[in-house]
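All protein chains but one are shown at their positions in the complex.
Think of it as A, B and C in the order they're written, each chain with its own count starting at 1.
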Amino acid sequence: MKIVYFAWVRERIGKPEEELTPPENVRTVADLAAWLASLGEEYAYAFENPTIVRAAIDRKHVKPETPIAGAREIAFFPPMTGG
Amino acid sequence: MKIVYFAWVRERIGKPEEELTPPENVRTVADLAAWLASLGEEYAYAFENPTIVRAAIDRKHVKPETPIAGAREIAFFPPMTGG
Amino acid sequence: MAQAPLTVRIQAEPFDVAAELAGIAAGRTDVGAVVSFTGLCRAEGGALAALELEHYPGMAEEEMRRVAAEAAERWPLQGLVAIHRHGKIAPGEPIVLVVTASAHRAAAFEAAEFLMDYLKTRAPFWKKEHRVDGSQGDWVEAKDVDDKAAERWAR
Partner (left out) sequence: MAQAPLTVRIQAEPFDVAAELAGIAAGRTDVGAVVSFTGLCRAEGGALAALELEHYPGMAEEEMRRVAAEAAERWPLQGLVAIHRHGKIAPGEPIVLVVTASAHRAAAFEAAEFLMDYLKTRAPFWKKEHRVDGSQGDWVEAKDVDDKAAERWAR
């Protein structure tokens, strides 16, 4: 699945997007964030405070407990500061 | 003192302003309205519902119990509908 | 913040919303939020030919200034414009304009709402309807909902 990053999540991980295939036991958005955090220092830094990172599946806001099954694009980003 | 009228108060009384000298026992705005209402049919009509008519003394909103002593210009008008 | 420039005008001519909006933050870099309210004459389903706005010339501008000064005292404003027209106004034309500028949006929104609620209930203007059938219509009646809106700012 395609994973995209924005703002300081993108800066910390060092890339705007990537194609990844998480293991089968990664079922929810929270599972995915925890698994990403295990991929290396830069990921651990991005997700060091996992409750602050927001997520969207296929361009809609989702909660940590939302299942990721069937997702084409999952985005992780900080709380929004537009407006 | 100068008394001025606006909107339907003016239309009912039939003039925009007049110079009047109320008797000495007319002390408050409410007294003045009651005295005006006694001046004729057109005045009685304008003040038929005295609680709805608003007043200003020297261009400031006042309450029925406000004394009129020293006033140069007293205005009577319906509730405002600008904006 | 009573130093905020307060512009209050009463006029028969239409006003230029764009110019007032552009002017309030022109040349400044400390304004974060500009709110405008424009009140327009409605045709009321086609029955209305025009509204005639009567005002108390001696008092209307004074009262608008008092309301504007109170807004500038209650919210940290960087600018405030309040313009009210009088005379005959056709459907689709603007009647009243309020513009507020502040560093943050809550102050700009609240001050604009306060100004409109107070202008509606305190500024000495009265609307009379002129109907398309040629008859002189009624004086517009004051609404309870406007009094209630104004009461929420009581302190």
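The definition used in the following text is that a contact is a pair of C-beta atoms (placed from the backbone, for glycine too) under 8 Å apart; a residue touches a chain by one contact, two chains touch by 3 or more.
These figures come from a predicted structure and were not determined experimentally.
*Asks:* For the chain that was dropped from the view, give me its touching partners among the shown chains.
*Replies:* Contacts of the unshown chain, counting the full complex: A, C.
*Asks:* Among C:6, C:25 or C:150, single out the residue that touches the unshown chain.
*Replies:* Looking across C:6, C:25 or C:150, the contact with the absent chain belongs to C:25.
*Asks:* Residues of subunit C in contact with the chain that isn't shown?
*Replies:* For subunit C, the residues touching the absent chain are 17-18, 21-22, 25, 27-43, 91-92, 103, 105-106, 108-109, 112-113, 116, 145, 149.
*Asks:* Name every residue on subunit A in touch with the hidden partner chain.
*Replies:* These residues of subunit A touch the chain that is not shown: 4, 6-8, 56, 59-61, 73, 75, 77-83.
The rule we apply is simple: only the chains that are shown with their structure count from here on.
*Asks:* Measuring from the mean C-alpha position of subunit A to the mean C-alpha position of subunit B, what distance in angstrom results?
*Replies:* Roughly 71 Å, centre to centre.
*Asks:* Taking each chain's centre as the mean position of its Cα atoms, how many Å separate subunit B from subunit C?
*Replies:* Centre-to-centre distance between subunit B and subunit C: 26 Å.
*Asks:* I'd like the Å distance between the centres of subunit A and subunit C, where a centre is the mean of that chain's Cα atoms.
*Replies:* A distance of 48 Å separates the two centres.
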